[in-house]
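Every protein chain of the complex appears in place save one, which is left out.
Going in written order, the chains are labelled A, B and C, and every chain counts its residues from 1.
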Amino acid sequence: MKLEHSGRGRNIFRFNYLILQGTKIHPLWGTAQLFVHPRFMHGAATSSELGVYAYSAAQVKKAMEVTHYLGGENYVFWGGREGYQTLLNTDMGRELGSFVNYILARFLEAAATYKKKIGFNGTLLIEPKPQEPTKHQYDWDAATTANFLRKYGLIDEFKLNIECNHATLSGHSCHHELETARLNGLLGNIDANTGDPQVGWDTDQFLTDVAESTMVMLSVIRNGGLAPGGFNFDAKLRRESTDVEDLFIAHITGMDALARGLRNAAKLIEDGSLAELVRKRYQSFDTEVGAKIEAGKADFEYLEKKAMEWGEPKVPSAKQCLCPEWMLLFLFTFTPCSAPYFYSPYNPAVFLF
Amino acid sequence: MKLEHSGRGRNIFRFNYLILQGTKIHPLWGTAQLFVHPRFMHGAATSSELGVYAYSAAQVKKAMEVTHYLGGENYVFWGGREGYQTLLNTDMGRELGSFVNYILARFLEAAATYKKKIGFNGTLLIEPKPQEPTKHQYDWDAATTANFLRKYGLIDEFKLNIECNHATLSGHSCHHELETARLNGLLGNIDANTGDPQVGWDTDQFLTDVAESTMVMLSVIRNGGLAPGGFNFDAKLRRESTDVEDLFIAHITGMDALARGLRNAAKLIEDGSLAELVRKRYQSFDTEVGAKIEAGKADFEYLEKKAMEWGEPKVPSAKQCLCPEWMLLFLFTFTPCSAPYFYSPYNPAVFLF
Amino acid sequence: MKLEHSGRGRNIFRFNYLILQGTKIHPLWGTAQLFVHPRFMHGAATSSELGVYAYSAAQVKKAMEVTHYLGGENYVFWGGREGYQTLLNTDMGRELGSFVNYILARFLEAAATYKKKIGFNGTLLIEPKPQEPTKHQYDWDAATTANFLRKYGLIDEFKLNIECNHATLSGHSCHHELETARLNGLLGNIDANTGDPQVGWDTDQFLTDVAESTMVMLSVIRNGGLAPGGFNFDAKLRRESTDVEDLFIAHITGMDALARGLRNAAKLIEDGSLAELVRKRYQSFDTEVGAKIEAGKADFEYLEKKAMEWGEPKVPSAKQCLCPEWMLLFLFTFTPCSAPYFYSPYNPAVFLF
Partner (left out) sequence: MKLEHSGRGRNIFRFNYLILQGTKIHPLWGTAQLFVHPRFMHGAATSSELGVYAYSAAQVKKAMEVTHYLGGENYVFWGGREGYQTLLNTDMGRELGSFVNYILARFLEAAATYKKKIGFNGTLLIEPKPQEPTKHQYDWDAATTANFLRKYGLIDEFKLNIECNHATLSGHSCHHELETARLNGLLGNIDANTGDPQVGWDTDQFLTDVAESTMVMLSVIRNGGLAPGGFNFDAKLRRESTDVEDLFIAHITGMDALARGLRNAAKLIEDGSLAELVRKRYQSFDTEVGAKIEAGKADFEYLEKKAMEWGEPKVPSAKQCLCPEWMLLFLFTFTPCSAPYFYSPYNPAVFLF
């Protein structure tokens, strides 16, 4: 069997290039596209057809070899059609895993084993996506994916490739997904496109909202960067954009928004006041009792005793309103908002109740 | 009957004050709150109970008189519970209007008549809201409200009070609702609070996204301002924000975001390049044939003749990608993005396929 | 110009056949498909390109002629790409209508005029759809479409073709859209497919929920039937369903669900208890005062006088809980459904493509 072309006659393999200083160019990642051809209509690694399962394994094997050969940094598993259209015709226990047998686990295990065998040191990445084309994808979001990786004992073998549009389709903010990945030790790469807040499908637009890109970069910095991962631009040109220059403008805009976000995030972190606000909120845990709790040494009897000793707890304001104010200040940090604009006594709308 | 307090023992009437230069203060608008007390459980102007309908009329009458007495600029109808929980127990034809009788129309007519009778010159405003507390509110969005106003023959008697959070709950962008109101000649006032894009209920947050506030202000400028309307701040302090200063910070932030939006919108309009992009897109209509079409003089035979004469039409790019780029430039117009940041040949992720 | 094939090389014209008893077969409706070919990328009747506008007019003209020639009952306007991807590059006032010129209105007017000219007596139908492929379609839902038809003075020239999946994508129940169309005098035809409640795009599934089909049929009966309209089956076979028999099973299931719904609705209406519950809720309006209100003769002074006379109104329970109970009873106790109903060769809607 030679590797055939997919349904559209192109891009079985896809590589996101990381262009390094000088002339050394190698792919950010490689992947096998396992969802366009009709053979994948019931999934690839979770197809109900053994033949498709084996076929997919062969494709991933070859794609991984090519990625390795080209010096790729990572290998990405795109969920594609790993999911279901209706639970009525699906054995989710067999596909996704119940207690003993689960074909998805076996597929991912085999991939991790093969990676080591060929000496490929790149990170294996899974890109969570909740829906589309199926009603339900097994890698719904970061937490769902973390759950099956833990269940399979594969939590140390994979990381995640987070996409903002997939985040919002699963009901989360992009920042939430990035932080969930990061706090589970799984933030490996970012697919730098976003969606439309009023649209219920994957629009794969370039990210242009600087408030959002600032939050994205906050997570990246807190993660100590993404290496060996990075950002890949997977956004689609719209059908309505047909000029060659649109391609450039789109990428420039997307990268520009990320660059601005990085600057803002750096400023926010250097300034420290947002972090200080958060630190202060939790300072009651920076005490002897708090240390005891975090060490797992505060049982219910002890805590009840403390609660009775202390009486009604005092609960300070969460200062939520300060957060967007700070964001605003930093977003516009080059336009030092010195004077109050609107809120002079001579100005418009103040409410009374 | 004297006007009683509502269920919570406060704010039957509510006024949003417009504070003018000097000491003259008068309300931006007044309203009657017709949804907290259990008597309004089936609605007010669309209650299935005649007694509640009459009671509501009396309340609106009194609130309108008080608004007039205080020199109010507008009077607002809050939809409250004008809608249904289930169509199964609802006679929507009777409440909202089918062909002959409809109690909502009669209520609004009576209000318009009474307004003239007492010499109150303020604008009557309806605030569209899709849901909450009922499953469906009759004034779902701007277009829905315009439809029943037209049907009732009341399109010239009312304007709309648009809220960004209600816009997004109805599946539209805030800008869409503002433009829909404006293009129907109905943009009267703006309720300046927004929602959370991942949350399916009315969070009534202060608007802090400057891209959004820029779009809001674009509509305001195109509308020639809002007078006699304005912006009112109806955002809630969060339960978690308990300090007095939170109240100030919240309002300052909200007003600040609007002020920045106004500056951006003014710059965008002065600069003219976005308008020029739009003008160019439609320039094929600025021709003899276009004029004929817009004058309603181009029938199907004529158009078919033209189509055959012209052959396959040429369709240029929509330049969608330029729009967010321009927005970005203007949003950060005080930070002249002189140098390309990211998109040097030495920089990260470019995709190939 | 001869009429070319669309992008996919097929189905410019599409007819939904109404198969009548005996051998007389004529289309339920015809339409022109104006969205697959790239020339329609900015819309057809609302394209920013005059050439596309003319081309579309020529297509509709021809399709209407063919429909008329074949004895079609209706002609449908599929919104397709009449809408926008971003308001930033769109002149909505010019496309959809502000005060003077609006190209969509002129297109629909020309269609209505041409229809009369060729003696085609079929109903002109618009099928509301909120989104997809564009972010916003101008015919968002029934109320939105009614609004522009009223504004254009075309409310008597068009009816609506309601699809349950489009209803739910616009945030409404299917029953709501049907009732809104009916109460505006616009219910002309039903596109009998539904969606998945957890999915944010048009899945075009066959309707299989009998509770939903019962509600659908309640509206049909209240409307006095749909003639000259009917039901058309526009549901897609899934990519995963590849057997020929799937085609039959799918249609049988869809028709079966509708048939059961019709029986249930008839029973519900014959039984009368649900209608009685609704009638009783509004009985306070079946009085002298109520008649005065509905006749527009109850002004605010009169209503205030009544409200003071009556004091605190008594408000009975809405009996919402009874409604689903009744539905349950009717869904299950009156349908000893033994035989296949609808899918005889003599029965309604089968689609051809």
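By definition in this document, a residue touches a chain if its C-beta (ideal position, glycine included) is under 8 Å from a C-beta of that chain, and two chains touch if they have at least 3 such contacts.
The shown structure was predicted, so the numbers you read here are calculated from the model rather than taken from an experiment.
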Filtering C:Leu160, C:Leu178, C:Ala250 or C:Ala307 for touch with the omitted chain leaves C:Ala250
Out of A:Leu28, A:Met41 or A:Ala192, point to the residue that touches the absent chain in the complete complex. A:Met41
Of A:Lys129, A:Lys159 or A:His172, the residue that touches the missing chain is A:His172
Listed in rising order, the subunit B residues that touch the chain left out are 38, 41-42, 85, 131-133, 135-136, 169, 196, 198-201, 238-240, 242
Which parts of subunit A are in contact with the chain that was left out? 1, 38-39, 41-42, 47-55, 57-58, 60-62, 85-94, 96-103, 106, 109-111, 113-114, 130-131, 136, 140-141, 143-144, 146-148, 150-151, 170-173, 175-176, 179-180, 182-185, 215, 274, 277-278, 281-282, 284-285, 287, 289-290, 293-294, 296, 298-301, 303-304, 306-308, 310-316, 318-320, 322-324, 326-327
If the hidden chain were put back, which residues of subunit C would touch it? 168, 171-173, 197-198, 206, 208-211, 237-238, 240-243, 246, 249-250, 252-253, 256-257, 260, 315-322, 324-325, 327-328, 331-333, 335-337
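Here, only the chains that are shown with their structure count from here on.
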Report the chain ID whose CA centroid sits closest to the centroid of the full protein CA set. B
From the centre of subunit B, which other chain's Cα mean sits the farthest off? A
Equivalent interface positions on subunit A and subunit C, same or different at half: same
Need the CA-centroid distance for the pair subunit A / subunit B, whole Å please. 34
With centres defined as the mean C-alpha position, give me the subunit B-subunit C separation in Å. 27
Can you give the whole-Å distance between the Cα centres of subunit A and subunit C? 40
Going through subunit C residue by residue, note those that touch at least 2 other chains and give them in order. 38, 41-42, 85, 131, 136
